[in-house]
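Quick one: structure below, then a few questions.
Apart from one protein chain that is not included, each protein chain of the complex appears where it belongs.
So, subunit A:
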Amino acid sequence: MEDYKFLFKIVLVGNAGVGKTCLVRRFTQGLFPPGQGATIGVDFMIKTVEVDGDKIKLQIWDTAGQERFRSITQSYYRSAHALILVYDISCQPTFDCLPDWLREIQEYANCKVLKILVGNKTDRDDREIPTQIGEEFAKQHDMYFLETSAKEAENVERLFYEIAAELIDQARRKDGTSAVNKNSMDAIGLGSLGTKASQNSCCSGFNSNSNQCTS
């Protein structure tokens, strides 16, 4: 049995072409694939990192940005511990779509999901979105904020390590009740369908039992 302390699921969302796949590949494989094609549906990669001496397994779901795959990508939101919302700092429309993405997140994700706003492509010199604007947007919507460059490997490691650290913190705060600690034995998942429904009213989505399994 592989030895790790926590397993976290991280889902990347955002418009097509903002660099989600490149961020994931930079982080998991250390490369920047030029001419990366459009992602179809939802792919995933795994990387184990070490934070404060603990081995943490990150399962990173890379989603297609194109509208037509939305009904597939939505089905991954709910089990996510963290959602990275990515835009391209050199492309205003990708920033303008952020409110739409937040609505999606609101509708399909767990209400306690960790949200991170990422402005990617800082290597480009045709910036359209000043850092401050991104920062403010993140603040307004209760998200963490970071600017990255998958191409130059800038802030990419930091992004994922900080998410890992924050999720560990959250899990520890919840103490033994954490569902992400693989040793804990509390009731989760389908086994408890049909019960406890009254406890969570803050999440929408078809399964009213959503938070107990992922939070």
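In this section, a residue touches a chain if its C-beta (ideal position, glycine included) is under 8 Å from a C-beta of that chain, and two chains touch if they have at least 3 such contacts; residues count from 1.
Assume contacts and distances are computed from a predicted model.
Visitor: The hidden chain: which UniProt name fits, "Rab-GAP TBC domain-containing protein", "Centromere protein I isoform X1", "N-terminal methionine N(alpha)-acetyltransferase NatC" or "DNA-directed RNA polymerase II subunit RPB7"?
Guide: UniProt lists the chain that is not shown as "Rab-GAP TBC domain-containing protein".
Visitor: If the hidden chain were put back, which of A:42, A:97 or A:165 would touch it?
Guide: Within the whole complex, the residue contacting the unshown chain is A:42.
Visitor: Among A:16, A:72 or A:133, which one touches the chain that has been omitted from the display?
Guide: Touching the chain that is not displayed is residue A:72.
Visitor: For subunit A, which residues reach the chain that was dropped from this view?
Guide: Interface residues of subunit A facing the absent chain: 1-2, 7, 33, 35, 37, 40-46, 57, 59, 61-62, 68-69, 71-72, 75-76, 78-79, 179-182, 184-197, 205-208, 213.
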